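Note that this complex is displayed minus one protein chain, with the remaining chains in position.
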Amino acid sequence: QPAPAPQPEKVVETVVVEKQVEVEKVVEKTVVVEKEKEDPMAALNGMKMAGVLSGPVNDGGWNTNAYKALVNLRDKYGLEIAYTEHTKVEDAAQVMRDYADSGYQIIFAHGYEYADQVKQVAQEYPDLKFIQTNGSEANIPNLYTVTFAAGEGGYIIGYTAGLTTKANKVHWVVGTEFPLMTYELEESARGCKASNPSCEVTWSFVGSWNDPAKAKELAKAALDNGNDVIIGCADAGDVGSVEAVKEFAQGEKYVRFISWVADRNYMAPDLVLGGWQQDVPVEIENIVRMIAEGKPGGHFSLDMTTGSHYMNPFYGLIPVENEQKVVDLINKYLADPKSVDIKVRYDL
Amino acid sequence: MLEQIVAVILSVELYTAVVRMTTPLLLAALGSILAERSGVVTFSMEAMMLLGAVGAIIGSGLTGSAWLGLCVAMLFGALVGLIYAVWAVSIGANQIVTSVALNLGALGLSSILYVMTFAPAKGEVIEQVIQVPSLPAWKIPLLGDIPVIGTVFFNQIPIVYFGYLLIPIIWFILYKTTWGLKVRAVGEHPHAADTVGISVAGVRYISVVISGIMSGLAGAFLSIGMLNTFQEGMSAGRGFIAYTAIVFGKWEPLGVALGTVLFGAADALQLRLQAMNLAIPYQFMVAFPYLVTFITLVVFVGKAVWPASYGMPFQREGK
Amino acid sequence: MTDKPKTYIWQALLEKSFNILIPVFAILAAFLISGILIIAWGANPLEAYKALLAGAFGTPNAIATTMTRLSPLVFTGLAVSYGYRSGFFNIGAEGQFFLGALAATWVGITFTNLPGWVLIPLCALAAALAGAFLAVIPGLLKALRGFNEVLTTLLLNYVAIQYFEWALRIEHYRPDINVTWDDKPIKWTFLNWIGVKDVTQPFPQSPGIVEAAELPKLGTLLKTGLLNQLFGQAHWYEEFVANPAVNRMTLAPIIALVFVVIMYFVLFRMTVGFQARAVGVNPDAARFMGINVPRTIIITSLISGALAGLGGSIEVLGAQHRVIPNFLVNAGFDGIPVALIGQLHPAGVFLSALFFGALRAGANKMQILTQVPISVVYVIQALAILFAIAGALLDLQSKIKIARLAKQTEAAGEQPVAEKEVSGA
Partner (left out) sequence: MTELLRLEKICKTFPGVIANDNVDLSIERGEIRALLGENGAGKTTLMNCVYGVYRPNSGKIFWKGKEVHIHRARDAIALGIGMVHQHFMLVPPLTVAENVILGLPSPREPLLELSKVEAQIRESGEKYRLLVDPKARIWQLPVGIQQRVEILKALYRKAELLILDEPTAVLTPGEVEELFVILRKLAEDGLAIIFISHKLEEVRAICEKVTVLRGGRVVDTVNACDTSARELAKMMVGREVFLKFDKPKIEPGEVVLSVKNLSARDNRDLPAVRGVSFEVRRHEILGIAGVDGNGQTELAEVIAGLREATGGTVSILGKDTTKKTPREIIAMNVAYIPPDRQHTGLLLDFSITENLVGKAFWKPDFSRSGFLSKKKLDLFADRAIREFDVRTPGAGLKAKLLSGGNQQKVVLARELSGNPDLVIASQPTRGLDIGATEYVHKQMLEARARGAAILFVSTELEEILSLSDRIAVMYEGQIMGIVPAQDADIHEIGEMMAGVRRLGEAVGSGEKMG
């Protein structure tokens, strides 16, 4: 039976992109705890919220997460939800306007590519609220751009991978390249060194987020190169990587797959670690909460303490003592971020 | 870096990968040679593949048998072929535009069918990747045990073997059967064929449907052969590559096969090299197979002689 | 003597009108069939189409969107149709479009201190050159070595698009910001100059082009221009100009229209177009008439590519003001149906581009109001194309022309030429 990974109680706290991070945290925490008393979320009931998605809602990855976030809010707080799939960048602005005109109060653009459009429309409709994931705009009062703080996941997953691998070779199969991703990759390399100095981490890119066939080939290639741990971050591609891992395992060889973004364990229960969860529902819920509390817009980079990303179960796929090491690391970090050399970046 | 590349090129796994990457192209391209030879442009393979892919998933998912999945895939491919034939042969519409339209429609239709089949309830969303029974690898008894050759060629899923067989089969049909003769005649001089009582439209219909079936099979290879799932637009332009391979191979089964292998090899190689973490931007890696094909085409293959009635609808005048 | 019966004019008009009427009917038929699909999905087709229409033309916003969508399609459509009419079937408009966009952006973010009236044409020029460059490779191969262009243009698409993707990840020199990334200073390489990535952003995208390079907005023009002198006081005019949609609309569609006219002249009123069409219709006859076929093909490929490239610049300067991955996918491929449904005639191209633009604009509204998924929209689009192309095929124009000709020749008392000449001999 899988050991439960530490799941911190979900509280909001925003971290503005500046040096004196800790100071703010303290302040914020107290504020929020008070606010928890009389629940502002009640106000959300019956509000209309729309999602603008870049791809198919059933890709089992990026867009499905956004959909889940919407559903989560509907079920918990009774928002009325709608979404648009395959929204091309050039159409996004008009789509958001259409939503705005048809009475939606919160509009949620899921992806960095909508930065310009969401900015523009947000200014056109100052009394509506706009959320953008992976955006960076920080000074439009009704626009909330949100990202996962970078580094934590990378480091911890790298640390885990270091303890998981037996061949001391770990390989990422990633959709496409962008700096945020690159940073996580580099951090994972550091994390890995920390747990297993003789282990090396490498990565390769599919070139797209929905080409399982190619992802599978990359994973196969990596495994043939002597890697025995694959970390999958290719959305729809992951199913391919997992396939490769399954096939490899048939030869009675030791191999593990570590999920990233979402728990892929259901694809191969005895090979796939839950890995790192980027919990978009929680992320978005946090933002919506701020909206409900009437906090002004800005750029919000959420780290582990907000519970919007965390470690999934290990499903007993690595030795218990190793599991414990990871758990200890996380607890140590949560207790005192400075005590572990995880370099978090809130500016990505 | 160099020795790494050499290492990759010398590895057996590369060549198994080449076979995998080549097969879908091979099936579609070879299966479409007849249609092309009869004078119909098969720019619509993309659509046929896509519906084949989804058909395979549906068949396999509903019946639980990958084999039935294959049948459904071929059926879907054939249907697309039929529609294409109506436009390209009977109506005589511009074949490239018709293909472009079909490819677009197939993108939508395939995902509609996928969702309608697997969505937990009407209007709901498929949150977890659907996984269905996929085709198992068949090891050919004796051949499979040959050291390198065996692992590379004879340790694959059945469709792959069918791909091998397709090369001689298509060649045989084309050059050793009366029907193949008709196909060639129709493509080169439909009027002559017509005057000796061959039904030009008939021949073209059949060839195009065959192209559909084979491309459907190629699609099935992607969804339940290589994997066990479906993705919107998972054919990812392979239909176009198959088309280039046909022209590249000058409509000769062997040449076409070589064309597909060339691309498959380049693709497999770039994927392998990526896994080595070389200091090459991956966009270049992705473009690599296309570059290789282009350069080989220009430098070694030279200009192609097209079937005389290529892409032209045929109708008797004066009727 | 050539005596025209008086009926000829309106007959000719009627005949010409079929060029437009038939596609229209065809499209209606397509919607009829799509209706079934929509019902199958559980939505009301009438509502869906109402939404579609509203999304395309219902509001000033909608019209503005339709217009922005239409502009690049006009260019790719013109690119394909000019090539096709001239025997150069350019499947590579997609790649040329992307390179054009890239070049325009690069100029727009590099020469930041030029005035607009210099910078905008400069961007357009760069785009045209980039597109032409990509197209002329197949052009040369076809003209000199006889390679079929369908294949070569198709292959080059992928290469061009990957180059585009790559350029978006190579940091670009920006004088206004200190060029360090994650406290690693960026090396000064040639790459810094061909790349366009925005250094300040963690995601692959170019910086926005400078204000000056953006196409002037219709609203601002109306405010400033001479028109304002005329109607400046008029109330309705104030309202009109104030409308956000008007402010959002740029010169792009007007420029597109201008190019439609230009291309009509190039095709039908200029020697370049004459030669090109001649080569397209029958290269042998063209050669026998003293036309240099290879040269014509090369020029054609240059023009076709340049048009596609311009399309890219129009999208950048007019709409998105930067390039990012998957920037306006398929604008190039859509150019093919746009061109052929448009009967390869510039005016026709504009109309079918309008149709495609409207479909794109309306499709989203349709999704929003009736939750019909995008996939259904794709099918509807496909059906529309299929029927339009089939419809365009029943070429009633020439059929009727022939029939009328038959009558007239009889009427004109066409007797065997023989009798006349006998006397002479």
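Labels A, B and C are assigned to the chains in the order they are written; within every chain, residues are numbered from 1.
We adopt the following convention: contacts are C-beta pairs under 8 Å (C-beta built on N, C-alpha and C of every residue); 3 or more make two chains touch, one makes a residue touch a chain.
Note that the structure is a prediction, hence the values are computed from the model and not measured.
Enquirer: By the document's own contact criterion, which visible chains does the hidden chain reach in the full complex?
Expert: Hidden chain, whole complex, touched shown chains: B, C.
Enquirer: One chain is left out of this view; which of C:14, C:254 or C:272 touches it in the full complex?
Expert: Touching the chain that is not displayed is residue C:272.
Enquirer: Given that one chain is not shown, which residue among B:80, B:132 or B:185 touches it?
Expert: Checking each option in B:80, B:132 or B:185, the one touching the absent chain turns out to be B:185.
Enquirer: Since one chain has been left out of the picture, which residues of subunit B touch it in the full complex?
Expert: Listed in rising order, the touching residues are 175-182, 184-185, 188-189, 191-198, 308, 316, 318-319.
Enquirer: Could I get the residues of subunit C that touch the absent chain, sorted low to high?
Expert: That gives, for subunit C, the contact residues 1-2, 4-5, 8, 265, 269-272, 274, 277-278, 281-282, 284-292, 398, 401-406, 408-410, 412, 414, 416-422, 424-425.
As a convention for this text, only the chains that are shown with their structure count from here on.
Enquirer: Which chain is most remote from subunit B in terms of Cα centres?
Expert: A
Enquirer: State the pair with the higher C-beta contact count; candidates are A-C and B-C.
Expert: B-C
Enquirer: Counting only Cα atoms for the centres, state how far subunit A is from subunit B in Å.
Expert: 37
Enquirer: Mind pulling the residue numbers of subunit C that touch at least two other chains?
Expert: Answer for subunit C, listing residues that touch two or more other chains: 165, 169, 371, 373-374.
Enquirer: Which residues of subunit A are in contact with two or more other chains?
Expert: 177, 207
Enquirer: Would you pull the subunit C residues touching subunit A in the complex into a rising list?
Expert: Per the stated touch rule, the residues are 55, 59, 61-62, 65, 68-69, 165, 169, 181-182, 201-205, 208, 244, 315, 319-322, 324-329, 360-361, 364-365, 367-369, 371, 373-374.
Enquirer: Under the definition above, what is the set of subunit B residues touching subunit A in their complex?
Expert: By the definition above, subunit B touches subunit A via 11, 13, 17, 20-21, 111, 114-115, 119, 125-129, 131, 222, 226-229, 231-234, 236, 268, 271-272, 274-277, 282-283, 285-286.
Enquirer: Would you mind writing out the residues of subunit B in touch with subunit C in their complex?
Expert: Against subunit C, subunit B makes touches at 87, 91-94, 96-98, 100-102, 104-112, 115, 122-123, 232, 237, 240, 243-244, 247-248, 281, 283-284, 286-287, 290-291, 293-294, 297-298, 302-304, 306.
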